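Sharing a structure below in structure tokens format, with a few things to ask.
Just one protein chain is left out here, and the rest sit where they should.
Up next, subunit A:
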Amino acid sequence: MSDSQIPTQGPVPTPGTVQGEQPAPAAEQPSRFSGVLREIASGNALISVLAVVLALVAGAVLIAVTDPGVHAASAYFFGRPLDTVNAVWTAVSGAYTALFQGSIYNFGRPTFAAGIKPFTETLTFATPLIAAGLGVALAFRVGLFNIGGRGQMLIAAAAAGWVGFSFDLPWGVHLIVALVVGIVGGALWGGIVGLLKARTGAHEVIVTIMLNYVAFYLLAYMLRTPGLLQAPGSSNPKSPAMKPTAVFPHILGPSYNLTLGFILVIIATIWVWYLLSRSSLGFKFRAIGENPHAALTAGINVKNMYVYAMLISGALVGLAGANQVQASITSGFGSGIDAGIGFDAITVALLGRSRPWGVFVAGILFGAFKAGGFTMQASQNVPIDIVLVVQSLIVLFIAAPPLVRAVFRLPAPTVTPRVAPAKISGKKAVVTK
């Protein structure tokens, strides 16, 4: 512990060392490399990766602490300490091996086709996470906090599901109609929020939270009411099964669960990238997200943009909702069809730094946790809660970049100290009168 504090004293030279006569040390030529390194080190992507690493380390501690084998061995720790070390190693390596084999590649299988199945499972789990994550991330970029993912997903799932089980349409058309209706449902549920914010100034956080409840209980009511969404002849709050024509086809054959949804999500990611980086609309979105005052002064209609942004955000979350009923659970849905993805999407968007491809990668990571978590639980008896703790820790570390920097002793992002104080005191401080 004590030696770890030495580096912090490094940059501050003690006052006595430089005497007046001594020539001033030549100013260090900041090499190109160190500048690049600083950019990377202070950049966001590295922080995300390190946050994952930190969380995995913390998870390892938790796995060790909760493992019964470690408990047993630690009882005689002072007698045979190596037993404890071995038990910790067995527990942690076993758990993370299971995580890997459950989410990436299972070396226990004879063929590649069988061994890669866990990765396709990861992608299957990642599909709705990426779609909803893109929606939340897009809203973030416009400066809006869309925590209404749950409501938007429920409405989208209900809309797509209703089309899916109650109409008879040809193969292909049925699928597309259900998908489009689902996306429109999500878009409208999100658009309401944008409209309320633009017209009345209602805060989108409050409105989205409340609309989550509205959607949930509305769906619960419709699922309990015969003639609406409830399966005929059933008393359970559950819808009928989807017609096969409305179900996403499997893209890698019947032995894998990966569906068309994943292709759609890749397209969505590319589209969001185009929208944000290359389109005029995205330019306005980003301008508002960074500085709404300047956007307004530059003649951008901020209110309309809020509506458009929430429509598109809701549509992307709606894609996740449609995917739930058209791919994940096609045997009829209940009111828990969102499976918490609406909230996980916030995490995915944060982890992906609200960049489309960042969200894509973050979604796959979370998909891996979901897929691998079950294997961890089944084969190693690691409580599923530990996986969730690791996920939560990742977010926690991401939300506190200075913490990650402190742990890994990274330099702070290039400070612009002359600008900072002026920003703090800012405009409001002057206008006291």
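Keep this in mind: a residue touches a chain if its C-beta (ideal position, glycine included) is under 8 Å from a C-beta of that chain, and two chains touch if they have at least 3 such contacts; residues count from 1.
Definition applied: contacts and distances are computed from a predicted model.
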| item | value |
| --- | --- |
| "aconitate hydratase", "4Fe-4S ferredoxin-type domain-containing protein", "NADH-quinone oxidoreductase subunit L" or "ABC transporter ATP-binding protein" - which is the UniProt name of the missing chain | "ABC transporter ATP-binding protein" |
| Touching the absent chain when the full complex is considered, from A:45, A:114, A:294 or A:406 | A:294 |
| Of A:174, A:197, A:284 or A:355, the residue in touch with the unshown chain | A:284 |
| For subunit A, the residues touching the chain missing from this view | 11-13, 15, 18, 20, 24, 27-28, 30, 35, 38, 278-281, 283-284, 286-287, 290-291, 293-301, 414-419, 421-423, 425-427, 429-433 |
